[in-house]
Structure formats: C-alpha cells, structure tokens
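The complex appears here minus one protein chain, its other protein chains still in place.
Moving on to subunit A:
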Amino acid sequence: MLRYTLRRLLYAVITIWLIVTLTFVLMKNLPGDPFENSEKLTQEQKAILARQYGLDKPLSEQYFLYLGNVIKGDLGVSFQYPARKVTEVIGQGMGASMELGIWSILLALAGGITLGTIAALRHNTNWDYTAMFTAVAGVSIPSFVLGPLLSYFVGVKLKWLPPGLWFEPEHRILPAIALSFGTMAILARLMRTSMLDVVNQDYIKTAKAKGLSGSSIVLKHIFRNALLPIVTIIGPVFVGVITGTLVVEQIFSVPGLGKHFVQSILTNDYTMISGLTIFYSVILVFVLFLTDIAYGFIDPRIRLAKGKG
C-alpha cells in the first residue's frame, strides 16, 4: 500500500510540474504585454516595468525563479492588482466558487438521483419520459442560456429571488440551479441506466424469488448498487463543477475565481493566469490522488493491478 501511495504521489507531483512548466511556456508565447494602459506607455516606461517584474531576464532564469517561487507557494503579485498577491486573490475568490460548487453539486446529486430512480422504477412510463426529457433539456441548455433566463424571469419578472449578487442565502439559489442543471441531467441518466442494469441482475431475481418486499429490494439491493457509478464519477464531476463556474459567476455577479480567468487572459496578467492554472490543476490532481488512494484502500485488486503496471 505504501509503495502504491508513493507511486501515485510521484505521478501527481510530475503532473503538477508538467502543468507548471507548460503554463510558463504558453504564457511566454502570449502576444502583448501585461500592463494596462499599455497603449499609453512609452517604450522607456515599459522597459522599466519589465525590469522591475523580472521580464527582461533570460527565459531559463525566469523559469527557475518562477519554479522556485511556486514551490514556496508564492505565485507572485498580480499585474492588474499591484497591491495584492495572486494567492490572496485566489484565497478571496475560492470561498465563493467552492460554495457555489458545493451547493450545485448537492442540488445535482439530489435531483439527479431522484430523477434517475423515478425513471428507472417507472421504466417506459410517462414518469420515465418526463424525467428523461428534463435530463435531455438539462444537457442541451447551457448555463449561459439558463443563467440569464433564470435571472430575468425568476428575478425580475416573478421577483421571487434576487437576480444577482452574493450576500444572503437566497442569493445562492439561482446560480446554484443554473450551475447544477447540466450535472443533474448527466447524473439522472447515469442513475437510470445503472439502476436498469442492476434490476436485470440475477441476484435481484433471487431476491424477488425469496419473497423480499419491493421496497426492501429497491433500497437494499438496487439503489445501493446502482449508486456505485455515481460515486465513481463524483470526484471529477465535483472538480468540473467548481472550475466550471466561470459563466454562472459572471451572470450572477458571484465574487468567485471564474472572472479572474477571463480577465487575466484578456489583460495578459501572467502571474494571475499561471497562478489560477496551477491552483486548479493542484485541486484536480489532489482529488484524483485521494480517489486513487481511497480505491486502493477499499479494493486491493486496483492497488495490485496498478502496482504491477
């Protein structure tokens, strides 16, 4: 187990190093320069700034400086917000992004599992068709369409909920719905397929033959076993949701990290771009690493197979 864990850890570190390096290379190839009002800066001023931010040093030197700083957890100072460190900006935005991500994943889980279960148990009935129609709609309607629709109709026309901002609990509802809809649809379809698979297994027939009650079969056998594929994908889905909040955050004015991504790219804020990329990669790699370890811990077959490979 230790060897397996160390090996996983090594892979994780290599992955992060590759991402850090790639980000550096890509960033250096971005056209333009990172200073706002650059159209108004003279060449002399630009040279001064480049010198101050170390952009005039040889690339290799810049790379090692950057790598050293990343290891120390110093992602530099944002070019756009000169008084704030990138880690601070990320720290401040992470709370809202994570919170929105968690709300929406909970919503997606509750909705998806319910819809999928209903659809499977009422297979080929109107219940099934309605649930699956909702699921198809969920996959088809992107959040950048659903978000403004919710904001306008629920917020302005019906006045049920605030159309934007992020202060009170009620401010969380619309963005969480907008963000969860797609994931909910995927989970519903997965749950339905998975349940239908289980229903046709021999052990369910056995259970029925043994005369177990319907609800007992559903709860103890079908539901629990059908949940497995959902559990398997929930880690990556979670990361997907918290990193995929960009559009929804923008629409509902959520003070999260998403907007920094777009803005930092538009303004060539090198330190911010690389900082965010590294931050997200580390989260993803970390979640995958923990999931791997958890699997290895739970199921020795996985550990052995990977260990030998």
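A few remarks follow.
Criterion: a contact is a pair of C-beta atoms (placed from the backbone, for glycine too) under 8 Å apart; a residue touches a chain by one contact, two chains touch by 3 or more; residues count from 1.
Convention: contacts and distances are computed from a predicted model.
Its record in UniProt calls the unshown chain "Dipeptide/oligopeptide/nickel ABC transporter periplasmic components", which is the match among "RNA polymerase ECF family sigma subunit", "Dipeptide/oligopeptide/nickel ABC transporter periplasmic components", "DNA-binding transcriptional ArsR family regulator" or "Cbb3-type cytochrome oxidase assembly protein CcoS".
The chain that is not drawn here is touched, among residues A:138, A:163, A:182 or A:275, by A:163.
Contact with the chain that does not appear here is found for just one residue of A:10, A:25, A:48 or A:219, A:48. Checked against the full complex, the one of A:5, A:193 or A:225 touching the unshown chain is A:225. Not every partner is drawn; the one left out touches subunit A at residues 31-33, 35-43, 45, 48-49, 52, 77, 80-84, 89, 91-99, 101-102, 148, 151-152, 155-156, 159, 162-168, 224-225, 227-228, 231, 234-235, 238, 250-253, 255-256, 259, 266-268, 283, 287, 290-291, 294-295, 297-299.
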